[in-house]
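Removed: one protein chain of the complex. Kept in place: all other protein chains.
Order of writing sets the labels: A and B. Residues in every chain begin at 1.
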Amino acid sequence: MTTQTSTRALLVALPLATALATGASARDLTIVGFGGGYQDTAREHLFQAYAAHAGIGVTDDVYNGEMARIYAMVEAGDVTWDIVMVEAPDMVRGCEDGVFAPIDWSVVNADKLIPSGVHDCGVGATGFGVTVFYDTERSPEGPKDMADFWDIEQFPGMRSMRTGPRMSLEAALMADGVAREDVYTVLATPEGVDRAFAKLDEIKDHIVWWTAGAQPLQFVGSGEVEYAMAYTGRILRAIDEENMPYNMLWNTLIYSIDFWTVVEGSPHTEEAMRMIDWITDADQLRNQAAVWPISPANIEVNSDPEVQAANPGMVLNHADTGLFIDTEFWIEYGDDLEARFAAWAAN
Amino acid sequence: MDRNSRLAVLLVAPLLLLMIVGFVLPLGTTAFKAVDNPEVTAALPRTTAALGQWSGDGLPDEAVYAAFVEDLLSPQDNRVFGGLVRRLNFEQTGMRSIISGARRAAEGLQAPYSESLPALNAVWGEPEVWQLLQTHSNPYTATYLLRAMDLRMAADGSIIPVDPQQAIFRELFLRTFIISLWVTVFAVLLGYPTAWFLSTLRGRAEGLALLCVLVPFWISILVRSTAWFIVLQREGPINAALLATGVIDTPQAIIFTRPAVYLAMVHVLLPFQILPLLAVMKRIRPDYVRAAASLGARPWQQFLLVYLPMTMPGVAAGAVMVLMLSVGFYITPVLVGGLRDQMVSYYIAYFTNTSINLGMAAALSLLLLILTGLLVVAAARVLPGLNLGARV
Partner (left out) sequence: MMMAIRIFAVLVLVFLVSPIVVIFPLSFSSGEILTLPTPGWSLRWYEDFFTAGRWLEATRNSFVVGGFTMVIATTLGTLAAFGLNMARFPGKKTVLVILSLPMVVPVIVAASSMYVAFSAWGLTNTFTGLVIAHVIVAAPYVVITVLAAVQTLDMTLVRAALSLGATPVQAFREVVLPLILPGVIAGAVFAFATSFDELVIAIFLTGPGQFTLPRQMFAGLREMLSPTIAASAVIMVVLSVVLLLISEAARNYATRLQGGARQ
């Protein structure tokens, strides 16, 4: 090879090699959530604000609650996510299974949180929920409640729901006329589970199942489905920022709290604890609440009448018409119901 | 070995080594994970050792109970217990809370434990739970492979079908095979006349027609599936065209249905059928068919008795390729199908990336691998010299 060609080869190879090498270098603290408008505003007012405050690098990723990824990371001892937002039952199970590190409550101030936002391995982040919504231009006479959402005679067309038993079984029982406060009592019996699946059978042919939070919005937006259950934040954003003519049914709300957790074996564990404490402080959350209807587990912010008045879409404002997801129920029955749901949905 | 052979081995070695470490070893790991059963022994070493002495009749003695409590109290990593709990809960519903409850209460328990444990939760006073622990003291298990066929082992060791409400995999393998078979049939029916047409063309027309096959062949499966995803939408071009021409009067839901899966899969795999057929057809000299004609054979006889038999190797080569690829298809059904249109691949991904059950993922992988292996072996029997080197 002449010197010229080898120099040229080197010139080509060098940037490639550096590009490869950067993948292996020390990484920023990585925080992972469910994406959407919540994460877009959190990125600015919580994550990057903390990065500036603490003088460290912070990047954020999006996932759809796939716990297997976290388990695999911990098992392999190759932890690439540090802080992860998880739903309550997954948090408690992950805590029992040792994939989330115990929260250092000497660093995180528990007094600022609502009691249900304090757990061995989780710090309450924000309330979240799903409701039924639809496009009022396509369907001027839309459903009024969960029973209507199930009524394919009166409201023909496709529906979209989140893949999995959690929230779907509750919705089915609500549609079947079970009172909110009785949903989990009924669901804890084998007959109740059968009843919920039988109710789901009624509309099985009319359901498109989603996994990512953006999908139901896209399905309704493109007319693929008429009615969908979607995360409230996503619906509100479409209404407020994109001026979509959507109507959401707060009486179909099914909600819970998401938690911040630290993945066991994270090389940034101490920093992660400090960051979680900082991003659950009132000042930061007020900044985020100014631009996004969060329902933080921080008492001072979520009970602030001004914040509540400015954010009619806060999940906790609608607690009286919503069904609070029973964490204990899903820890106890989750594995089974997931297996049964997978078999049911596949056949 | 002579010098030449040594050099040859040296040249092959780097790639071979990479293949063995990076591919064969992972496949081996998968096969092993399908029967691996380390969780119970890892979390309860003393209990499993003590249970080794137990006959399985009645209840185990105090030594087993004491060993179990000692295991619960040992300062084990939570992860080890997490593995145990998930493993047992997969075998039997409700084990999560039974084990976790015992672990939480272990410190306050008083000897004799054969009395205090059943007092805490009656299941500890029944033989079933101990039989379960004993069964899974074995470092290997057939659970995952059985479950992948909708079977399970009862407490007494007999093999029984799973609860019909949890049965999924037999149907799934059957569906995978049926979808693949139909895709293959469609590919042959569409591909054969097309390949024949291509083989009759010459010059510019041939080049252009060939391009119509080669371009999709070179475009990634994702891009082609994406194209279908877009085209099939309710407000997409197909519905728009059907509405405009008056074939339908309201837009139809096409995407997320079985027909959408067939349409996209046939489209993606059709070139794999056309190209080998074309290669065979181009080699057939027209003399044979002409000879048949001059001997008075009618056109359909010429086709059935002469042309078709001569082109069968092409049909078979393409069909094997299409069938083999269909069986392992993932992207296309995920994009354009609903949950009821998914094939085995979907559940391998599901158990690896979403649910936490690598054993199930491994068992399904192993069965899919065996299924594909059988297809390849069968194909090699029927078609010696089959070239599987086409583009995947």
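Points to keep in mind about this one:
Heads up, the rule we're going with is that a residue touches a chain if its C-beta (ideal position, glycine included) is under 8 Å from a C-beta of that chain, and two chains touch if they have at least 3 such contacts.
Predicted model only: the values in this text are computed from it and were never measured.
The chain that is not drawn here is touched, among residues A:116, A:136, A:222 or A:303, by A:222. One of B:60, B:236, B:276 or B:318 touches the chain omitted from the figure, and that residue is B:236. Residues of subunit B that touch the chain left out of the display are 1-2, 4-5, 7-16, 18-20, 22-27, 29-30, 33, 190-191, 193-194, 196-198, 209, 212-216, 218-224, 226-231, 233, 235-237, 240-241, 267, 270-271, 299, 324, 327-328, 330-331, 335, 345, 348-349, 352-353, 358, 361-362, 365, 368-369, 372-373, 376, 388-389, 391-392. In the full complex, subunit A contacts the hidden chain through residues 12-13, 16, 19-20, 23-24, 35, 59, 61-62, 72-73, 75-78, 80, 211-212, 214-215, 218, 222.
Assume only the chains that are shown with their structure count from here on.
Residues of subunit A touching subunit B in their complex: 66-69, 71-72, 74-75, 95-99, 158, 163, 197, 208-209, 222-224, 264, 331-332, 335-336, 338-340, 342-347. Subunit B meets subunit A in the complex at residues 77-83, 85-86, 89-90, 93-94, 96-97, 100, 165-168, 171-172, 233-235, 251, 253, 255-256, 338-340, 342, 347, 350-358.
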